[in-house]
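The complex appears here minus one protein chain, its other protein chains still in place.
Letters A, B and C mark the chains as written, and numbering starts fresh at 1 in each.
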Amino acid sequence: MNIPLLYSLSGLARTIHIWLAGLISNEMLLLTTEMVIMGISLIAFLVLLCFFLGYMERRVAAFMEIRLGPNRVGPKGTLQIVADTVKLLLKEGLTPDLSDKFLFNLAPLIVVITSMLVIAPIAFAKDFQLWDINIGVLYVSSVSSIAVIGILMAGWASNNKYSLLGAMRSGAQIVSYELSVGLSLISIVILSGSLSLSDIVYSQSNGWWIFKGHIPIIISFVIFVVASTAEINRAPFDMAEADQELTGGFNTEYAGMKFAMFLLSEYINLFVVSAIAATIFLGGWMPFHIGGWESFNHIMDYIPSFFWFMGKTFFIIFIIMWFRWTFPRLRVDQLLSLEWKYLLPISMVNTILITVMAIMGWHF
Amino acid sequence: MRSLIAEDYVTPEGEFVINMGPQHPSTHGVLHLKLWLNGETVNKVEPHLGYIHRSIEKMSENLSYRNFIFATSRMDYLAAHINNEACALTVEKGLGIEAPPRAKYVRTIISELTRLSSHQLWWGCTGLDLGAVTPFFYAFREREAIMEIMEETCGARLTQNYMVPGGLMVDIHPNFQKRVKEVLTLIKKNFNEYDEILTGNVIFENRTKEVGYLSKEDAISYGVTGPTARASGVSCDIRKWFPYSAYDQVQFNEILDTGGDCYARYMVRMHEMRESVSIIEQLIDNIPEGDYQTKTKAVLKLPKGEFYQRVETPRGELGVYIVSDGAASPYRIKYRSPGFSNLSALPVMAKGGKIGDLVAIMATIDLVIPDIDR
Amino acid sequence: MTHEELKNTLTAILPSSSFDETGEFLTVIVPSEDLLPFMTELRSNTGLDFDYLFCLTCIDWKDHLMMVYHLMSKTHKHALVIKAKLTNREDPQIETVCHIWRTAEFHEREVFDLFGVKFINHPDLRRIFLDDDWDGFPLRKDYVDENMIEI
Partner (left out) sequence: MFLKEYFGTIYKSVKSLLTGMKVTGYYFTHQKEILTEEYPDNRSTLKMFDRFRGEVIMPHNADNEHRCTGCQACEIACPNGTIKIITKQELMPDGKKKKRIDAFIYHLELCTMCNLCIVACPSDAIVMGQTFEHSVYDKKTLRKVLNKPGSKIMEGVE
């Protein structure tokens, strides 16, 4: 395979590893130290990312709503989200009386941890990945469905009827939309012949799947974006929160830092699904190449792979935000009928088409 | 510690009881609805009122005929001008006087501007209640322009108090006609956007079509008025039936729909906005010169008797019923507010729907809680 | 129907009723015990067909209470005011009309709340605006509240 020469973060990772190996001779200790470093830097990265996403969402919303958005704290309002975090930290973390206190406090942790776990197999740049597990796609789809347990836990433990309704809605929603997400992922697995996310990225070195796979892949891309928007509980599918109906749904009773955890997980989820969509449909960190235009391709190669990956991810994040600030919310039964009557049959037929396409070798 | 037990959540019949409000994002204030749910399906709704009851009727019994009008601005605060006008018209009926033609024209124009601004707010809030935040801001762009006209001519944006028995408090501002025309151009330009972002949207149509059905018979029996009733096919436009002010001078259609569901109510209001624009266009260039106020005595005293005047507010028929014993203040005053009767039909509309439908129904009845509670 | 025709029809239905034509609408004063059959007839008689009760209220005339019903017919476009005198101020009672016009349910609760008129056979007669434990009926002329202040 002709892998383009790219700037990569793998050199940085290797340097740190060699430096640490010089310091620590015990292999077990070395591994643990590296894992701790990875964990801390990942959490720091995700928190910073969430700050940025929070700011971005406010600005995007504001511009679509012909207003300015945050512009008071810090330059262009960039520190607004920091101010909000400080506010949330200083708030009293209420635990309602008669709630199941253990589960109530556990739920935000579960939601946040599961959303962070999904990050592991994602390749941020060329050869820069936390864990190149060979069943990456399977891992992603199975781990991300644990989050529903956290939400159900939060809704039930709050001892609030609105929370319970929200949790129930969320359960039904995530379980059914999982199917469409899975089928869309499988369509790429069929084409690339691998479950490993890094292999899927390499399989796109001569063109992204969305270009190589004709219309069926475009359909499964759209279905993936729609279904994953539903799976991460964002408007227009935010049935579990549904401000105007359930006053906030499963997180009605949460305040302060525990609420911030839910917010954090919402943004991490948003990032994760966009990153997966970018990885499997838009070529991950692969630069944009046009066959025959050698000089153009060469210039594209000079853009570091990390920026390619982030650019694609943020493109999808923007689209999902665009959905949120345009559409009304679906009703709970319409949400399910959208899945079972439209998305699922279409993705099933689509999967068959793609299978035929893969067998006959009709894709590029 | 008491643990969670099933009886806290459900009735013996297996219904889930929740209280929606008085602090709830979509009850538009402090309405309190008690819901009996079967899963997500609403079995029964019971409105609880009075969280913002200020007893305007009792207050007015101690105020003079000039003074009691100001309090009605606080009833239906989105159509304060029309409430004021209703009171002024009732007192004029009692005194046997009429406002001069100029005042009548200006009253009609401002009434229609009020209706436009109220419907625009309603449009934004309907979007908001159904989960679309953005339309709210588009609606406020036009509403703001209307509010500026109100501020310039009446002196206040929301609680205008521009009416006095016998005419207007002051003459219109010299810029009035020019500004109204500018606003009409802006509004007509932006109507398309309203349709693009909400009316045609498939999610919106699914949320409102065949939701919250109200039959014609029920609408009449429950005393439902205004756009809510007209969407069920009940002809009840007071502007047509009992024209007041300058409504007999203009050509306009009474918008009727037979759908009876949320979508019909939505469409009736959308068309009404266009009718309001056409009414204002017919009047704005023809405001007659002359007095803006009929001379009245310093202390107004209505003759012994009973006077009833109704007007069409954006929410329906507002009736002002004054019983006078000949003194300088009303003996008894009753406001037949449109929201109160419209709300009484809510349990019929909401039965069998989902919680999301209830929100859509409340949005399309266009409830204003101070108007219900008075 | 014109006022005269209405008067003739109504006298035939209830001979004990009296009329008052000073106001905008034709006013019929009926004895409170005859109210329910009279109202039922107004609704069911196809010539009258009063299907729309647009206002229901009460007036406190210090020595008695007066129930006022404003009725209109959507088909014939005529209006009528019915009044019923309640002489017993301590325990005023009258038959409910809320099974004839459903809107009366809320309006009668309002009158019960603010005037204390008890509506017999009303399905859900509770206070509507005020608290359930409120003392007295505020719109009565003799109502005194220790919290009231003179300004």
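As a convention for this text, a residue touches a chain if its C-beta (ideal position, glycine included) is under 8 Å from a C-beta of that chain, and two chains touch if they have at least 3 such contacts.
All figures in this text were calculated on a predicted structure; none of them were measured in a lab.
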Item checked: Option from B:Met20, B:Cys154 or B:Val368 whose C-beta touches the chain left out -> B:Cys154
Margin query: Among B:Leu49, B:Ala139 or B:Val164, which one touches the chain that has been omitted from the display?
Written below: B:Val164
Margin query: Even though one chain is hidden, which residues of subunit A still touch it in the full complex?
Written below: 60, 63-68, 71, 322-323, 325-327, 342
Notebook entry, point to check: On subunit B, what residues meet the omitted chain?
Noted result: 63, 66-68, 70-71, 73, 134, 141, 144, 148, 151-156, 159, 161, 164, 169-170, 173, 193, 196-198, 200-203, 205
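Quick note on the criterion: only the chains that are shown with their structure count from here on.
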Notebook entry, point to check: Which chain lies at the heart of the structure, taking centres as C-alpha averages?
Noted result: B
Item checked: CA centroid of subunit A to CA centroid of subunit B, Å -> 45
Check: What whole-number Å value describes the gap between the mean CA coordinates of subunit B and subunit C?
Finding: 25
Notebook entry, point to check: Where the centres are mean C-alpha positions, what is the separation of subunit A from subunit C, in Å?
Noted result: 64
Check: Where in subunit A do residues touch two or more other chains at once?
Finding: none
Checklist line | Contacts with 2+ other chains: residues of subunit B | finding: none
Note to self: If we count contacts the way the header does, which residues on subunit A are in touch with subunit B in the complex?
What the structure shows: 61, 64-67, 98, 100, 159, 161-162, 164-165, 169, 235-236, 238, 242-247, 325-334
Notebook entry, point to check: What residues on subunit B touch subunit A, complex-wise?
Noted result: 1-4, 9, 16-18, 24-26, 40, 127-134, 136-138, 141, 197-198, 201, 203-204, 206-207, 354-357, 359
Next item on the list: Please name which positions on subunit C make contact with subunit B in the complex.
Entry: 22-25, 51-55, 57, 59-60, 68, 70, 74, 77, 101-103, 105-107, 110, 114, 127-131, 138-139
